[in-house]
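A single protein chain has been omitted; all remaining protein chains appear in their positions.
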Amino acid sequence: MDAALIALGLSLKVALWATVIDLVLGVGFGYLLARGRFPGRDVLDAVLTLPMVMPPTVLGYYLLVLIGRNGPIGHWLQQHFGINLIFTWQGAVIAAAVVAFPLVLKGARSAFEAVDVQLEQAAHVLGVSPLGVFLRVSLPLAWRGVLAGTLLAFARSMGEFGATLMVAGSIPGKTQTLSIAVYEAVQAGQDDTANLLVMITSLTCVIVLVAANRLVPNRAQGAA
Amino acid sequence: MTIRLNIRKALRSGTRNFQLDAQFESASKRVVIYGASGAGKSQMLKAIAGLSRPDSGVIELDGIKVFDSSAGIDVPARKRRVGYLFQDYALFPHLNVRQNIGFGLQRGWFNPAPRGEPEAVRYWLEAFGLEEVAHQRPAELSGGQRQRVALARALVAEPGALLLDEPFAALDPALRVRMRAELDTLQRRLDIPMLMITHDPDDAATFGGHVLTMADGRVAGEGSNG
Partner (left out) sequence: MKRIAAVLLICAAGAASAAEITVSAAASLSNAFREAAAAFEAAHPGDRVLLNFAASDALVAQIAKGAPVDVFASADQESMDRARPHLAPGSRRDFASNRLVVAVPFGSKLDLRTLTDLRQPAVQRLTTGNPASVPVGRYTKGALEKVALWGELEPKFVFGTNVRQSLDYIARGEVEAGLVYQTDVASQAEKVRTAMVVPTTTPITYPLAVIKNGPNPAGGRAFAEFILSPGGQSILARFGFGKP
């Protein structure tokens, strides 16, 4: 039971950090793609959405190649900062963040596209800077869509397995998240442990979904 | 305010491509650009406000060049100090009336508080009789109230000129007559330069100190209306 709670704690930690990263990057790129008019915009959108259509193990492989000790980014990190991301919970965060990113991106882009451009124009004419317009007009009007995408990303991060296994390995207490722990238990023929872990994971997901439904009320329930 | 304008821009209206090619000069405080829908009036007004970029040309307001393609000058909208009234008002739906009016007075990253208002906002709330609805959201207001809020919002920061995009198109005929009279009185009282675009000949009759006709992207002809 202790080991299960440790795995749960780790899953929550990894999912929380991954979601925060995705929120910042997703909102930024979502706004850029919604409002920007530049050549290659659609290509950029496709590239940023790729992790959603690629198998997680393939993503994990690419990440391993990039941030592994001998990879271009990993080598640079090792040389200049002495940081190695493989087999660490930070590596697990990166894997989960990459996999779940398109969920926030899509939610944010749709939400910003639904904001009337004229409102932003009105704010501009009234003398507010572009960042001010974003913070005072665009974001407040888009927050529901952004939040919906973010909650999906959180749930996806909680369940991440393939890419995480590749990049972070399966180290109990360090990188063995709930999904990986279930896998290991099944591999070792420990059905009781597997059942307990699955129940904990399911319960956590149900709680998150119920909270999400409360936070983001249905349109029918009240005025926007 | 004197305005000098000489711009060109490629435009598309539905499936039609046409060229905006506008030149005019005016020292009048009441300019009306009159033309049918799709003539390119909105685009021209947006260009003056800095919301749309012409392909080439010059725009001068009160002797200051706000746009000059050959010199690479393009003053951003927020620095041009003009007030803009959108056709459907573009009121911020997530802010109440006093926050909408006071929006331009706050230059930072935060919106005005929902309660309490600066002196300037209170002045306009009283001037337009909006004190009762100051706490309400735009969705709860009538058409006439919304227009007044939009006007107040544009005027509160004391802009150098007021640009109006078909200001009465969204109102029913009876209201239109009343609001037209109100705006007429207001402009005379404030003595603020005004440039209006419209397809309604009654607007031209009421407001045109200097009336220009626009068709197919070209501003042609001049007229005077006293």
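In this document, chain identifiers A and B correspond to the written order of the chains, with residue numbering beginning at 1 in each.
Everything below uses one rule, namely that contacts are C-beta pairs under 8 Å (C-beta built on N, C-alpha and C of every residue); 3 or more make two chains touch, one makes a residue touch a chain.
The model shown is predicted, which means the values in this text are computed figures rather than measured ones.
Student: Taking the whole complex into account, name the chains on display that the unshown chain touches.
Tutor: Among the chains that are shown, those touched by the missing chain are A.
Student: Which listed residue, A:Leu32, A:Leu135, A:Val186 or A:Ala212, touches the chain dropped from view?
Tutor: Counting the whole complex, the residue in contact with the absent chain is A:Val186.
Student: Just to verify: which one of A:Ala18, A:Ala34, A:Leu64 or A:Val133 makes contact with the chain not shown?
Tutor: Answer from the full complex: A:Leu64 touches the omitted chain.
Student: Using the touch rule from the top, list residues of subunit A that touch the missing partner.
Tutor: 64, 68-70, 86-87, 165, 169-171, 183-184, 186-190
Criterion: only the chains that are shown with their structure count from here on.
Student: Which whole number of Å gives the spacing of the CA centres of subunit A and subunit B?
Tutor: Computed value for the inter-centroid distance: 43 Å.
Student: Considering the complex alone, what residue numbers of subunit A touch subunit B?
Tutor: 116, 118-119, 121-129, 131-132, 135-137, 140-141, 223-224
Student: Would you mind writing out the residues of subunit B in touch with subunit A in their complex?
Tutor: It is residues 46, 49-51, 76-84, 86, 88, 90, 92-94, 103-104, 106-111, 139, 153-154, 157 of subunit B that touch subunit A.
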